[in-house]
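For reference, the structure discussed in these notes is given below.
For this view, one protein chain was removed and the others were kept in their places.
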Amino acid sequence: MSTDVHRLAAQIASGSTVAVPVDYAGVAMAMTRALIEIGTSELTLICVPTGGMQADMLIGAGQVRAVETSAVSLGEAGGAPRFNAAVREGSIALRDATCPAIHAGLMAAQKGVPFMPMRGLIGSDLLRNRPDWTVIDNPTSETPDPIVLIPAIHPDTAIFHAPMADREGNVWIGRRRELASMAYAARQTLVTVERIVDKRLLDDETLAAGTLPGLYVTDIAIAEKGAWPYGLWGEYPTDQEEIARYAKAARSDDGFADYIGANKAEVMA
Amino acid sequence: MSTDVHRLAAQIASGSTVAVPVDYAGVAMAMTRALIEIGTSELTLICVPTGGMQADMLIGAGQVRAVETSAVSLGEAGGAPRFNAAVREGSIALRDATCPAIHAGLMAAQKGVPFMPMRGLIGSDLLRNRPDWTVIDNPTSETPDPIVLIPAIHPDTAIFHAPMADREGNVWIGRRRELASMAYAARQTLVTVERIVDKRLLDDETLAAGTLPGLYVTDIAIAEKGAWPYGLWGEYPTDQEEIARYAKAARSDDGFADYIGANKAEVMA
Amino acid sequence: MSHDMSPATPREILICTVAGLLDGCRCVAVGAASPVPAAGAMLARALRDTAGEPPLRISVLGSEAHNFFTNGSAELFDAAGQGRIDAFFLGGGQIDRHGNINLVGVGDYPRSAPRWPGSFGSGYLYYVVPRVILYREEHSPRVFVEKVDFISTPGTSEPDVYRPGGPYALLTGKALFDFDKDKRGFRLASLHPDHTLEEVTAATGFAFDHDPDPATTPGPDAATLHLLRTRVMDELSETYPAFAAELRARIQTTDRKATA
Partner (left out) sequence: MSHDMSPATPREILICTVAGLLDGCRCVAVGAASPVPAAGAMLARALRDTAGEPPLRISVLGSEAHNFFTNGSAELFDAAGQGRIDAFFLGGGQIDRHGNINLVGVGDYPRSAPRWPGSFGSGYLYYVVPRVILYREEHSPRVFVEKVDFISTPGTSEPDVYRPGGPYALLTGKALFDFDKDKRGFRLASLHPDHTLEEVTAATGFAFDHDPDPATTPGPDAATLHLLRTRVMDELSETYPAFAAELRARIQTTDRKATA
C-alpha cells in the first residue's frame, strides 16, 4: 500500500463523520485498511445509501461510534457479521434510514438548505426512531398533507475510489453521481484512484460529463486496485471469493482479528 | 427542415407549459421555427433558467401567454426586443424568478415532492410578486429562521437540442445536466438531435455518464444544426451575426414579421 | 406443453407468475440480489417483444448491462417519485397481516437479534410505486407473522398520507396472494401446484381471505417456457450466473425424472 493512502487517511479526524458509497460505486477499501492501521476512532459513518465490507471492517475494528445507513450487508456473501454483532451488543449508535432519505439529506447540504422534504416514511418505525426527522403539514397544500423533512447531512469527509484523476485534481466518476453528491455535501473529500492522467479531464466534453471538478476534491492518492475486494466499474470485477472469505472469518471475534491481522502483516511486509 | 421536427412540434398542445434551456445548453431552434409555423398558441414558457431568441421569437409571434424566467436576453446582441415590448404592453403574464428558484422548482418535481426550500429571496420584489412562493419559519431550527418554499414545476413538455441519440432513445447531453432536470420534471420530453448513432450510448461507461436515458424521452427527431443560430457544444459555435441580425429586425413589429416571414419562406422553399 | 420440453419447475412457475403480475407495466425496477423477480421481469420483456407489444423497460440495480440509470443511486427513487416506475419488488424478514414489512430485525429495536441488513429503499418505494410485489420464497410462520417487530414500511396509510403506491401481490414458494387495501389484508389468489390450503394456512402466521376451493397457480404455456429457457436464461446468466446455473440443473433433474 502506498504511503500516499496513509497520508489521505491521516486527514480523517477521530470523532468525525465520514460518508462512504454503496458497494458498486467505488469503495475506498485501500483507505479503509489504512484507517484500521492508523486506528482512527469514534467515527460516524454515513453509508450512501448502504454499507458493506468497509463499514463492517471499521465496526469490527471498534472504530465506529455511529452508523447512518439504509442497510449494511455483504451482498451475495450474506449479512454483515461485525455490524450485526455490534447491533446485538448495542456497541454502536444506529440511525436506520431508507435510501432516498440519505440522498435527501445530502441533497439538502448540496443545495445549502437546512432540510429537504420527502414522501414516504410516515407510519414507519424508521421515522419513529429518528427524532431528527420532522413531520410537518405541507404549507403549500390546501388540504392536510403530512410530509417529512430530512435535515441536511454535512459529512466532515467523503471518501471513495475512482478510476482516474488529472493533475488539477478533477476526478472521473462516470455515472456514479452519488460520489458527486457526497463530495458536494462534505467539508472535505479524499479520493483514491487507479491512476493519474496527464490529460485535463475537463478539456474533453465526453470525459467532462463524468468528472467531479477539483473544487470539491481535497486530496488524491493513487491506490492500484484500491476498491479490492470490491470491483470498480470498467476496471475490475468484485472478488466474491475474498468477500466470502471475509464473511466467514468475521463470524467470530477471533476470525475477524485474524483477518485484519493478516491484512496488516501483508501491508507491513 | 425535416418534417420529423414538425411531427415533434405537433405534440406540444396549445395552452401547455414548455420548458426550454439556457442559450448555451442546446436550444431547440429548429423546433421553435416549426412551432411558429404550426402556430401553437397560449404557451407558458419555463426558461431554465433564462431565455433568449427562442423565447423572444415565440413571444413576438403571439404564441406565449406567460413566461417564468430569471431573464430574457439576446446576450451580446442586447435586450430581447419582443419580450421587452410584450412586457411594456402587458401582453404576457410575467413570473420573474431568480435562477436557482427555477432549478429548485424542477428539482422538487424531479424528487416527487411538492416544494423545495431555498435561501435568498426574502426582502426582494421577486418574492413579493410571486404568491405561489411561500415563506415559512424553518421547522428544523430552534431560532426564528424564515425560508422560502418553491413549489414543484411540472412542465407539460421539455424541448431541447442535443448532439446525438441512439436507436433506443437515449440522448447524449454531456455536462448540460439542466437538460436532464428538465426531462425528469416534465411529463413529456421532445428532443432534436444532430444525428442518431447505431452504438448504444449506455454500453460505454464514458458516454453513459453524459446520457439521458430513454425512459425520460418521449420522441426524437433529427434536425441538423438544430440549435442554429445558437451554438451546440462540441459541434458548432453561436452565429452571433445572425442573432444580431434578429436583434435589429425584431426592434419593430414589421421587422420581426419580415424576419419570421423570410424564415417561413425559406422553410417552404 | 410441447413434447420435447420437461415440465416447468416450481421456480419456473414463480418466474412466470412474476411475469404475469407485470402485465401492462411500462417500467419495472428490480433490487439487487433478486434473481426470481429479475427473471420474471426479463420474461415479461421477452414476451412483450415476441408479441410485438410496447417494450418493457427493466432496471436491475447493481447490474451494469440491465441498468439504464445514469444519475447515481438516487435516480431510481427520483424516477419512482415521478411516477415512472410501475412495479418494484420487496422482500421482508417479516411480513404481517396488514402488509407491514420488517427488513431490520427481530426483537426490541435497536438491539435486534438477528439483525437483518436494513430497510433499503422500502421506506419510500412502498409508498410511491403503484405495484409493489412482495416476494418471499420461504413461506413459514416466522416470516408471515401477525405483527412485525419493526415496521420498515407500512402496508397501508391513513387517508391524508400521500400514497399512490402499495402492496399489489404477495408471492411465496407456496402461493400467490392479492392485497385488499380497504380490508388491509391479504387474499389468497392461487395455490402453487402440489400445495394445499391447509399447508398454506399452517405456514402463515396470520389470517387471510380465501375461496373455499382456491385456484391453482397456472404454469406457463409451451411458448413461454421456451422463451424462459432460451433468451431469458441467456440474459439471466449474465447478471445472475449462479442462479441461472442452478435453474438449469433443476430443469435437467425434472427432465431426468420425467423420462425415467
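Letters A, B and C mark the chains in the order given here, with residues in each chain numbered from 1 onward.
Definition applied: a residue touches a chain if its C-beta (ideal position, glycine included) is under 8 Å from a C-beta of that chain, and two chains touch if they have at least 3 such contacts.
This structure is a prediction, so every number in the text was calculated from the model and none was measured.
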So there's a chain missing from this view; which of the remaining chains does it actually touch?
A, B
Selected residue (touches chain absent from view) among A:6, A:33, A:111 or A:175:
A:111
In the whole complex, not just what's shown, which of B:73, B:192 or B:211 touches the removed chain?
B:73
Per the definition of touch given earlier, which of B:8, B:101 or B:260 contacts the omitted chain?
B:101
Residues of subunit A touching the missing chain are 109-113, 170, 180, 184-185, 202, 208-216
Please output the residues of subunit B touching the missing chain, sorted low to high.
22-25, 48-50, 69-73, 75-76, 79-80, 83-84, 87-90, 94, 96-101, 103, 107, 118-127, 129, 143-147, 175-181, 233
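Rule of thumb we're sticking to: only the chains that are shown with their structure count from here on.
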Going by C-alpha centroids, which chain is farthest from subunit C? Tell me that one.
B
Per CA centroids, the chain at the heart of the structure shown is A
Rounded to a whole Å, what is the gap between the Cα centroids of subunit B and subunit C?
41
Just give me the whole-number Å value for how far the CA centre of subunit A lies from that of subunit C.
29
Going by the touch rule set out above, which residues of subunit C reach two or more other chains?
69-71, 81, 128
For subunit A, what residues touch not just one other chain but two or more?
107, 118-119, 145, 147, 175, 233
